[in-house]
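Data first, discussion second: the structure below is written as structure tokens.
Left out: one protein chain. Kept in place: all the others.
Take a look at chain A:
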């Protein structure tokens, strides 16, 4: 890697030529600039305390247009060892979707590099599977470039942790990542967004995703945007486990329907899309076979678990009220952002999209896509069987180690 480094990074001289050739706006995308976070983020960080949905839009529009004039010119910096197309970088590999991406990639024979934040308890399972783990933090742009050396494709499935400000990773970090990717000649960028993110600018996360989509498009990178609806894996922790433990399940009375999808299917389809050159630059939406309301999911879990759930229904109005309340205080802004989906949830909206066209495009058979019934049934069958086994074999009592 050390040998390859000089050929991959632009030397100052080359960078200079580069500037002369292209418009001066390109300076924004040069990686030297990216290393200094100040000019990039000064505008946003100065006003982040008064951060509301509206002002966010304005800032982002400004930024997008600033980067917009840069066109596809800064790709190949010079001669060197060509990057192998099997080398990919997964950003956010420890997440629900990220880990499935990593596994799928490894299984299909990619050399996978995982970008994780430096942390005391490192993600061992990634190394156990055979991925390479590199430490970097999207909120510290100077750590990013070194991880991109020798990478052909970036798969970006990162998102901020619930407890941190929504902008740090999801907007500022992504902008830095995309700029680095551009400057270092990454050949493809896969970005995961949210379905209908263009229709709900009042929700900060969705707005940020939409702006990132635009930013990516304007950056001139070869990219694919994949919009997602909901993950089946999330339902396990939310409903299935509490029902089995006979604890209260919290649900809303919102009529929103979400087409949950198995992350393993998402990962599989992603790699089909990744290899298909005709999909470059397009926005795909992946949705599960059927859209479900919260109540329907709970009912399904109850049926499969063979027991009633103790449902605590929170009216959506309470959520909205809490959000309004938390928005008044600076220190609860993060909370307000998290609750922002309640705005969406109140509406009678369906988070789904007909998939036939996408299936045709990718050449996937509909029957290979997992349905929620099948998924949850598998889960309950397995878990009940496992519980039974454990009960049979464990007469010993000290299992709280």
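What we mean here is this: a residue touches a chain if its C-beta (ideal position, glycine included) is under 8 Å from a C-beta of that chain, and two chains touch if they have at least 3 such contacts; residues count from 1.
In the analysis below, contacts and distances are computed from a predicted model.
Colleague: What protein name does the UniProt record of the undisplayed chain give, "Clathrin adaptor, mu subunit", "Eukaryotic translation initiation factor 3 subunit C", "Trafficking protein particle complex subunit 2" or "High chlorophyll fluorescence protein"?
Modeller: "High chlorophyll fluorescence protein"
Colleague: Check the options A:167, A:214 or A:323 and report the residue that touches the missing chain.
Modeller: Considering the complete complex, A:323 is the one touching the chain left out.
Colleague: So one chain is hidden, and I want to know which residue out of A:140, A:247, A:282 or A:303 touches that hidden chain in the complete assembly.
Modeller: A:247
Colleague: Considering the complete complex, identify which of A:201, A:234 or A:255 is in touch with the unshown chain.
Modeller: Of the candidates A:201, A:234 or A:255, A:234 is in touch with the missing chain.
Colleague: Residues of chain A in contact with the chain that isn't shown?
Modeller: Touch with the absent chain occurs at residues 84-86, 96, 99-100, 103, 106-110, 124-125, 127-130, 132, 161-162, 194, 228-231, 233-238, 241, 244-247, 250-252, 258, 264, 268, 271, 275, 314, 319, 322-323, 335, 338-342, 344-345, 351, 365, 368, 378-379, 382-383, 386-388, 390-391, 393-395, 397, 399-401.
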